[in-house]
Every structure is written in structure tokens, then in C-alpha cells.
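Here it is, the structure in full.
Not every chain is included here, but those present sit where they belong.
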Amino acid sequence: MELIVYLSGEVHTDWRQQIIEGAEKASLPITFCSAVTDHEASDAAGDILGEESNSFWRDHKSAKVNAIRTRTLIEESDVVVIRFGDKYKQWNAAYDAGYCAALDTPYITLHDDSLIHALKEVDGSAMARAKTPGQVVEVLKYITKS
Amino acid sequence: MELIVYLSGEVHTDWRQQIIEGAEKASLPITFCSAVTDHEASDAAGDILGEESNSFWRDHKSAKVNAIRTRTLIEESDVVVIRFGDKYKQWNAAYDAGYCAALDTPYITLHDDSLIHALKEVDGSAMARAKTPGQVVEVLKYITKS
């Protein structure tokens, strides 16, 4: 059972790396993917098509260029892992959760206990909620075992 | 052209009321709906089925009972208006945006300029972004004109 797993959300800690390394160590048959996680490059994605003086439209252009990548990858994925950290609004992570829910793509949330109440709708349609990257790796190991 | 419009997001100001009254004043052929906006009742929705000692599962039960209502209404709606205020995480609002995007249900965001950058993905797939409830009413008036 080969899986494509999309890693969504927080870009300021190394949780993606931990999951990818954990999966590699366990030789799991998984291909990982994600948005462009270089924050500055992501914000500037639309500049490729010409610069904008208005910041709303600059963000808009960049968001859409990024969406070509992210929607395509999410739609190809079997499972999505969505990480919420303790900083920033992270509305794009919650947006991805809603997107997965409507597509019926199973997703796993990854967050601390302090965020439980704020994430209750997001967790409500998740298939699992993990506290650590290590737990995510264990779940992936379990669901891909032959 | 009759419309069903779902009002999602922030529950601490009277923006829903302003939109509903503006639409009534203009006699727009619109039926409005929304989640249960009584915060306490919403948090306790799952208690109907028995109390839970563990707060994660209490939230989980309530979130799912609420989702029976909200998913049904969002799926019946023609347009969704999603309000982001300046307090709280409001992940359920961003979740609804992602849900609408995947369903191809057009949505309009309603938020201040200060949130533009944080909401760029959410605005990226919105059909319109308004700053005031009055603007939302004007858009609804325009799109329903005969």
C-alpha cells in the first residue's frame, strides 16, 4: 500500500522533517509533498507575473499561483497531515482542513492540547489527532503495514 | 432569482444582523441561515447525548452535532459570507472557506485591511472581499437584481 501524504500548515518548526525522517527510518512506502515552504518565496510567487503596488493584489496573485501547486497536490494525496503551531493565525491550515473534509480526503491534525477548543471543528472531521510528529509516523506505519 | 445565503464566522459582533436588516430593507429575495450562534449552547451541543469528563471528547461530540446542521446548510446555500474579526483564532471560519472552495460554492469574505496578509489563501479563492456589512448587502443586491 503506497501512500501520497501532503504536509500542510505551520512552516516555522521542523515537524515536516521529523515526519519524513521517521518514515524513511521505517522504510514506509510513502511520498511526501507540501506547499512551497520558503515563506518569502511563497509571498513573492505572483511577482513572477509582474509586480503589484497594491498589497492586496500582490497577495492575491501569489495566493493563486501557490494554489495551482497546493490544490493539485492535495487532490492527488491519500492522506493530509495538518499542523497548527502556537503562533500566527494559520488560516491556510484550517482552510486546507475544510478543503479535505469536502473532498473526503482523510486528514490528521497535529497540535498541542492548548489548541483543542479552538480547533474543535477542525478536529471534528479529522480522522486522527496527534500531539507529536512521532505519533504521526506511528499512525502512518500502522496504516501502511502489509 | 432567489438565494440562500449562509453567514459564517465571528459571533461577537452584530454583522449578521446588519446584513439581514440591510437585505430586508432592500426587499432582497434572500433566505439567510447560519450555525447556532449562541456560543454556550454550541459548546454544549454534545451534552444532549451524555456528558463527557474529557474535554477533547466533549468538544468532539459538540463539533459533530453542530456539523450536522452546518454542513447541511452550507451544502444548500448558493452563497456563503465569511466574517473574520480581530479576536480569537476563528479556525472554523477558515475551515468553512476551504469547504466552500472544494464544493465550488461562491463565498464572500468580510474583514478589515489588517487581516489581508493572513487571509491571502482564504481571499485567494473568494469571489469577493468586503470591508463592511453594507458592502455585502450591496453585492447581494447587485447579484439578485432582476
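Per-chain residue numbering starts at 1, and chain names A and B are given in the order in which the chains are listed.
Heads up, the rule we're going with is that contacts are C-beta pairs under 8 Å (C-beta built on N, C-alpha and C of every residue); 3 or more make two chains touch, one makes a residue touch a chain.
Model, not experiment: these values are computed from the prediction.
S.K.: With 2 chains shown in place, count up the copies in the whole assembly for me.
M.R.: 8
To be clear about the criterion, only the chains that are shown with their structure count from here on.
S.K.: In whole angstrom, how far does the Cα centroid of chain A sit from the Cα centroid of chain B?
M.R.: The mean C-alpha positions of chain A and chain B differ by 23 Å.
S.K.: Inside the complex, what are the residues of chain A that reach chain B?
M.R.: Those residues of chain A that touch chain B are 55-56, 59-60, 62-64, 66-67, 84, 88-103, 113, 115-125, 129.
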